[in-house]
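Here the complex is missing a single protein chain, while all its other protein chains stay put.
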Amino acid sequence: MVLAALTFAAALLAIVPVAIAAGRWSRARVVVYGASLVASLALVLIALASLFAPPSTAQLPLGLPWLGSHFRLDALAAFFLAVVNLGGAAASLYAIGFGRHETAPSRVLPFYPAFLAGMSLVVLADDAFSFLVSWEFMSLTSWALVMAHHREGDNMRAGYIYLVMASAGTAALILTFGLLAGLDGGYTFAQMRAGHPEFAAAILILALVGAGSKAGLVPLHVWLPLAHPAAPSHVSALMSGVMTKVAVYGFVRIAFDLAGEPAWWWSIVVLALGGITAVMGVLYALMQHDLKRLLAYHTVENIGIIFIGLGLALAFKAHNMPLAAALALTAGLLHVFNHSVFKSLLFFGAGAVLNATGERDMEHLGGLIHRMPQTAFVFLVGCAAISALPPLNGFVSEWLTFQAILLSPQLPSWGLKLIVPAVGALLALSAALAAACFVKAFGVTFLGRPRTPAAERASETDRFSLAAMGFLAALCLVAGIVPGIFMDALAPAVESLVGQRLPAQTGVQWLSIVPIAESRSSYNGLLVFLFMIISGTLAATAIHRFASDRLRRAPPWDCGYPDASPATQYTADSFAQPIRRVFGTVVFRAREHVEMPPPGDTRPARLKVELRDLVWDTLYAPLATGVGAAADRLNHMQFLTIRQFLSLVFAALVILLLVLAIWP
Amino acid sequence: MALILDLAVQGAQMLLVLLLAPLLTGLVRKVKAHLLRRQGPPLIQPYRDLIRLMRKEVVLAENASWLFRIIPYLVFAATWVAASLVPTFRTGLLFSWSADLIAIIALLGSARFYLALAGLDVGTSFGGIGSSREVMIASLAEPAMVMIVFTLALVAGSTQLSTMASFLISGEVGLRVSLGLALIALIIVAIAENARIPVDNPATHLELTMVHEAMVLEYSGRHLALIDLAASLKLLLYVSLIACLFAPWGMAAPDTGAAWLAIGIAAYLGKLALGGVLLALFETSIAKMRVFRVPEFLGAALMLGLLATLLLFVSRSL
Amino acid sequence: MRGLSFDIAHMLAGSLVLISFLQLYQDRLSALLNVFAIHAFMLTLSVAWQAYVQAAPHLYVTAAIALVFKAIVIPVALHRIIVRLGIHREIEKVVGVGTAMLIGMGLVALSMVVMLRVTAGADPLAREDLAFALSVVLLGLLMMVTRRNAVGQVVGFMSLENGLVLAATGAKGMPLVVEISVAFSILIAFIVIGIFLFRIRERFDTVDLQALDRFRGERR
Partner (left out) sequence: MSLDAVTAILLIPAFAAALMAALPGYRATARFNVLAALATFLVALSLLFVRPQPGPYLHVDDLNNVFIVLTTFVGFTTSVFSASYIDHELEIGRLTPTFLRFYHAMYQILMFAMNLALVANNIGVMWVAIELATLTTVLMVGIYRTHEALEAAWKYFILGSVGIALALFGTILIYMAARPSVGEGLDAMVWTTLIEHAAAFDPALLNVAFVFLLLGYGTKVGLAPLHAWLPDAHAEGPTPISAVLSGLLLNVALYALLRFKMLLAANPQALAPGPLMVTMGLISALFAAFMLYRRRDIKRMFAYSSIEHMGIITFAFGMGGPLANFAGLLHMTMHSLTKSAIFFAVGHIAQVKGTQRIADMGGLTETHPVLGWGLVLGVVAIAGLPPLGIFMSEFLVVTSTFTRAPWLAILLVLAILIGLAGLFLRLNTIAFGEPRGPTAEAKASYVPMFAHLALVFVAGIYMPPALVTWFQNVAKLLG
């Protein structure tokens, strides 16, 4: 099995030279993306086939010489492999159409399949070296893709920050594996499982830094909202929807599989980070008016939700409550899948809008629902799903997370008793804010009247993109109404990590899901869906049949002040204003300066809002200035005279001799 | 056979809530009018309004999209499903396990989501005001509600309304501080969710003060009728939710005869009436607050809910 | 005989150290050159003595090189240079004589400590020679560091190299000594030629600043 997977990963890599050779040939994109699509689909099938199969391993004479590179396809790897390549397949399909508008194809095509291959290899790797190589290869290729449009905006800065932080994360992971490998350098995961690492604390922190910086945990998220939007949209979808999941995989693999038994306090760290990340992410997102950046920030929020699930799982595992742990982990992993689906969908939509209007700024959009109805529809589905509205898939995983939280009072440790409810509140808050955020995203972009000529002239996107988006939207619905199937698919992975699996869901009558016991809680997306359809159609038919179905178009109510300008509509910023007043003053030090001209003055009134990113100001800006200052200080060494250099040598000699003289 | 009976009961419940909802609204208005020394419209006035609105033609804004026309049905459907899942006169309804309390709240949330979109669709500033304020209120009300759910779920060991209700009937709960806090929080949330004074004024038509009304300003005819119906359904839902959680007495158990059902219905009607009167009293005795005082109001609810949950978490280990 | 030979060697080596101090003390370039000539001469003597003691005739070559090249040719050449550059009575020091002396003392003490504790087993002659050689080397370095003037630094370097030769000859039966001293003479010749070539720059480190900037191209 694993060999087959490796073959197709290699096939993806084999596309690279083709892409380079194809160069600027106009049809190159069809070949490259088509081939990637096929390979990814094959990998999806392999992954699904090996979900329930026993782990299969392989060893190639690559990587560390005396070690070789090990690969292993177990349930967990299979699940993530499926997620990765599902996203990859969708992106490839989308890109066949989307790529037509690419201005610099020769900077995108070669790196795209390499990026896909890198992500798949990370999931397959079974020793530290192969893992890290694939991991950093993934970062590197995605960096190249971010730099594809290096002359636009501050993409260069984005790419720079991205690469530096990615390398920092990799460094943290290298240290993690150094600890896990121990003195005798047992670099294979099998040896790590066998060994008993001593510095558990260091391992967890380093793993959190390493995987979290790639996943976008606050406060390591700063690169994400810069880099994800900078890339071409189908790559943004991959980075946001898929690559962050690979990071989650890294954390799960280390924390649940390699690091041995978790200590009780691990979960506290993870939960706190997850809760903060969820709320901060969505608040950041609410303040944006760049559509893609908003989506990127939302990735941060969802990563937070996922980590909440993982943290609960760690807590339950540490206090050995396997069933509860299984529930929490299932919730987390299910959200991994769900988020990869609807986030890709949303980025595809954003890309379609970008192509149709050349605008990423929502303030310049509006009314697109009339020009691109199908895109609007699928985008709406995505928004509803990510806002956790039943009967779509986003709700299921959040519901499961809530159920897991409700199991936590049995936890003995006090720290958890205090933090878990707070995290629950944060989770609920972030869910509500997410809904608000996507009302804004969809409403300002697609509804209302077009705010610019560009938005006015927009036209529906091509059929490949629509096919990809439609497929993902359908997936959102299916995963929402029959979640049992997906939960069962997760069962083997969960069992391998926490030692127990949830009761099989597919057996339950009416296809509803019952995590613990029916008396406790149950949810049936299918029935809710049917109910809504039936009652809605019932009402509609009844009214149209028995009451009136007449309709007349008229100008909207204007309070008696007719004005046609679309500028009078609510903008993204004005929509977010109430929430900014409630939360922003604390979180972003939000300040509003209103300058109102005196009566009779015809100057327009101005409202200036300033937000400050406290994470950047407190963490990263000082770091940068510190390095700069040190560089300046040391730079004087470049300008010494020869005599002064000689005195340096002299001093070194004397010091060393002194050391010798006082040596015992 | 039993299945058919269950189906019948479930259907009866759905019809019941649908029919009672306008009546409750009418009752509240009537009582308020009386408290203000006014005659007030007859109780069945809401029905008349609905029917008239249904008959009228729809006047649609020029650039309203297809979404704008679907949303009323979506909102109505979501609210109706949610309302019909709350046990009113009988626990253990056939489909009650198809969605627990969290799901019900999420259903209401989706109704609000679509309504807020509708507010933005026409592209006038009133819709914008309404939606933005609505989501702001919701962003605080929903977490508060979830906290309340946590409290109750931890007490009852379930998020399943029927189970909760039957557990609370069984009376082995005793009096708990958490429940008290949860009740207050729930009432606050209910007021906010139903756009009642002091958060919002259903009767106002002054654009700058209204929230819910501003969102639906562009709706007319059957669309407006559906939205109004959904609104009163929501009111009914919250009243019966409070009733079923904090005054579950007289509710019929799953496998009991017609007599019990009759008692259950009677008790339910009683609770509704009481709830309506209390709401009217409360509304007349308080003034509407500024929009940006609302967060503090709701924040209080959130804090209460969190406090209640914390108390339970801590008390578990004692 | 053994004792006497040891004493003479000791005396010669010690006097080398002494002359190094004298060099440190000088501040006029011309005087410095003269002292250096004495230094080289002393070296010649001690090398010759070693050649005699160790019965190693090839060391006489080294001695000859030292005498001819270092004690005569180079000083004369440098005299020419400084006269031509008109810097023969310049006083070019970074630190005052006193400080230089103190540091020198410290260095000698340091080398003593290091060396004497080091070679506990070795024969006393070698030990003394090494200790002195090390001090001469260190003093030479010190002079290179404390002199701003190129010529001064060359002299420092040469006395450093004298120390090396002292050590090499002191190491009984060390091969390649001659080759090494030749190599070093070549090195020094290079340096002197360099000074000739770049006489515009009579110090190592006086280059007009904007030239510096242009060159190191880094400052802004």
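Some notes on this structure:
Note that the chains take the letters A, B and C in the order they are written out, and that residue 1 is the start of every chain.
One rule holds for everything that comes next: contacts are C-beta pairs under 8 Å (C-beta built on N, C-alpha and C of every residue); 3 or more make two chains touch, one makes a residue touch a chain.
Note that the structure is predicted; figures quoted are calculated from it, not measured.
The missing chain, though absent from the view, touches A, C when the full complex is examined.
Only one of C:45, C:143 or C:160 touches the absent chain when the whole complex is considered: C:160.
Across C:115, C:142 or C:192, the residue that sits in touch with the chain not pictured is C:115. Screening A:3, A:21, A:62 or A:542 for touch with the missing chain picks out A:62. Contact with the omitted chain, checked across A:174, A:190 or A:276, is made by A:174. Taking the complete complex into account, residues 61-66, 107, 128-129, 132-133, 136-137, 140, 147, 150-151, 156, 159-160, 163-164, 167-168, 171, 174-175, 177-179, 181-183, 185, 187, 202, 627-628, 630-632, 634-635, 637-638, 640, 642, 645-646, 648-649, 651-653, 656-657, 660, 663 of subunit A touch the chain not shown.
Touching the omitted chain from subunit C are residues 114-115, 117-122, 126, 130, 133-134, 137, 141, 144, 153, 157, 160-161, 163-164, 167-168, 171-176, 179-180, 183-184, 187, 190-191, 194, 198, 204, 207, 211, 214-218, 220.
Basically, only the chains that are shown with their structure count from here on.
Taking each chain's centre as the mean of its C-alpha atoms, the one that lies farthest from the centre of subunit A is C.
Once the centre of each chain is set as its mean CA position, subunit A and subunit C turn out to be 69 Å apart. The part of subunit B that touches subunit A in the complex is made up of residues 51, 54-63, 65-67, 73-74, 76-78, 80-81, 84, 95, 97-100, 102-103, 106-107, 109-110, 112-113, 116-117, 119-129, 131-133, 135-136, 138-143, 145-147, 150, 153-154, 157-160, 163, 207, 217-218, 221-222, 225-226, 291-292, 295, 302, 305-306, 309-310, 312-314, 316-317. By the touch criterion given at the top, residues 635, 638-639, 641-644, 646-647, 649-650, 653-654, 657-658, 660-661 of subunit A touch subunit C in their complex. Within the complex formed with subunit B, the subunit A residues making contact are 366-367, 369-370, 373, 376, 380, 384, 387-390, 395, 399, 402-403, 405-406, 408-410, 412, 414, 417-418, 420-422, 424-425, 428-429, 431-433, 435-436, 438-440, 442-444, 447-449, 510, 512, 518-524, 527-528, 531-533, 535-537, 539-540, 543, 547-559, 566, 568-570, 574-579, 581-582.
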